[in-house]
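Below is one structure. I have some questions about it.
Heads up, one of the protein chains got dropped from this complex, but the rest are sitting where they should.
The letters A and B name the chains in turn, as written, and every chain counts its residues from 1.
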Amino acid sequence: MNIYKPELMVIKNIIDETKDTRTFKLQFKDEEIAKSFSFKAGQFGEYSLFGEGESTFCIASSPTRSGYIECSFKKVGKVTSALAKLDVGDVIGFRGPYGNYFPIEEMKGKNVLFIAGGIGLAPVRCVIWNVLDLRKDFKAVTIVYGARSVEDLIYKKELDEWQSMPDVKTFVTVDPGGQSNDWKGEVGFVPAIVEKAVQQSENTIAIVCGPPIMIKFTIPVLTKLGFAEENIITTLENRMKCGLGKCGRCNVGNVYVCKDGPVFTYQQLKTLPAEY
Amino acid sequence: MDEKLITLNNLKIFAEELLKANYTLILQDKQGIRWEKISNSDELHISSKLKPTKASFKEFVFSKTEPIFYFNNKNDGVELIDSNLSAEKMVFFGSKPCDAKSINIMSKVFNWDYKDNFFNTKAENSIVIGMLCEYRDEFCFCTSVNLSPVSSDGSDLFLIPTDENNFAIRIVTEKGREFIQPFLKLFAEGNPETTDQIFKKINLPEKGFESEVIRSWIGNNFEHKYFERAGEICLGCGQCAFVCPVCHCFDIVDEECGYSCGRRMKNWDACQFSLFTLHGSGHNPRHNQTQRYRQRISHKFKYYVDKFDEILCTGCGRCSRGCPVGIDIGQIAKEVHSLAANKV
Partner (left out) sequence: MNELREKAKELLLNNTVKLIIGYANGNGHNRTYPFIARNAADANRLVFNEYCVNNLAVYLTRKEFKGKGIIGIVAKGCDVKAIIQLIQENQINKDEVYIIGMNCNGAVNQLDNSFEKTTLAQKCINCTVRTPALYHALIGTTKDIEEPADTLGEKIKEVEKLNADSRWDFWEAQFEKCIKCYACRQVCPLCYCEQCIVDKTVPRWIESSAHTRGNFSWNIIRAFHLSGRCIGCGECERVCPMDIPLSMLNRKMSIIAKKEFDYSAGVSLDSPTLVGTYNMKDRQDFIK
């Protein structure tokens, strides 16, 4: 077995989320693999374009929806720029699923608070749909999502969909100055909106993903609300290459983020050197 | 323990027969730079007094660059072609204990959960003939990392010079026993007690520190200013990691190898390079050299031990002998030990 050799996937659909972020809907070329493939919310993969290299993205679709996976990526460098040029029908490589996952089973019977910033909504979206597809297993669901500006919001259609759901409280915000003339959502940084939107922490799990700076200011808000450190869950995005616990790149303290993570509770994070 | 005797002359015949049996013999080169394949038993150049080569033999089990598969971008899609696993049978001849142990140490990371068959195939196809070591300089510290110049840990067979022209050879592993079987006519029966006497007479490098002390100090002093001493002069090159027998970090990159086809490569990489951890966003979790140097020390003496129960260092001293700015890892460990002892 060559652990570094990807499977081939075909791009079935492309959505341009923002001017630099795209979502691919992907299907395995090989039907056997397509049938046997399964993953859990929070896991990631190594996506590759042959001749350009590999990039790490989370699987942004929900495991409750089988037959395809989705990923959303932002154009920042070599591989992501090359991927951004592809069309429906093109073939890319995929290795995965890798890493650990969100504790969906333990979250059942509890309230769930989702907090995401920018492209950080990609991993959270996977859990949101996972939870919403099993809606009755969970208590109150709250979503707080923010981006720099209205143009930077991703999954706009789904944001509307969540906002229209009676049993989901959804707050969408943009940074001050990022609002358009017809913007009807919130204006303000994510931590401030969380403070406004959330009143209690009882029996609640908070899932927080976004830029380091957002996480840094959101955590104190959550602890003030009384969230226990083990009930705040986040994902790390250390640079990765192999995804298999071999190449050493994602090593932080005693963990390999690609194998022991990327999902960590705030309690676990505090035992790690602050190298993420 | 099983032990045999062999004359220098017969050792050469042994080498000759191994070459005939299609083994690749790999030895320290005469310039002291790296390990080389030899094609003739006259080149058998082994001695317990050799200085460790600048580079270790790891490049034969963990290549500095190797294709992990090939791809063909065709009109009707992509074709992936497996890269052949090497079937070469390798013998590392006359390895010092600080090199011999390296395969076993790296094997831990290449085999937890997922298995890296590029490494494994080469490791399985390797025989390590270790040798007692009588070289000493101020950079050696094998005895501080649970090894010693007479340790056969990691060797399949272990050579002990008994005089100018004679050797004892210990059979250390089952693999070693099977390997030597067809050639036993070249060996006489030996007595482990005699070589035990030789071992006793070997002077050992003084133990400079307790690795356990280093491990717990790092665990409690992550932010200690001490790391700045090396960090501010460290140049952030890859010398120390690339010559090290047990550093195993790598990069994965694509490159062309002709029109519309290419290959994906697995290339050495190192935590001392500033790009190693740089995020796409520009954020770098280890943004200065002090943090990167701390990673080197911490990974070797704490993280790897916590995770895999092995110190990621054999005390060979290579990284220190070659460091452009004279950073000496053994000396640093010693200083950390005394910091720990003085509770500062």
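Everything that follows uses one rule, which is that a contact is a pair of C-beta atoms (placed from the backbone, for glycine too) under 8 Å apart; a residue touches a chain by one contact, two chains touch by 3 or more.
As the structure is a computational prediction, the values presented were derived from the model and not from experiment.
Touched by the hidden chain within the whole complex are the displayed chains A, B. If you put the missing chain back, the residues of chain A touching it would be 77-78, 81. For chain B, the residues in touch with the chain missing from this view are 31, 33-34, 54-55, 59, 64-65, 137-139, 232-233, 235-239, 241-243, 251, 253, 255, 265, 267-268, 270, 273, 275, 288-289, 320-328, 330-331.
Note that in this section only the chains that are shown with their structure count from here on.
Residue ranges on chain A touching chain B, taken from their complex, read 1-6, 8, 29, 48, 50-54, 74, 76-77, 80, 91, 93, 211-212, 237-239, 241-242, 244-249, 251-254, 259, 273-276.
Note for the complex: chain B touches chain A at residues 68-69, 71, 73, 77-78, 80, 82-83, 109-110, 112-117, 222, 248-254, 256, 262, 264, 266, 269, 271, 276-281, 283, 285-286, 291, 295, 298-299, 302-303, 306-307.
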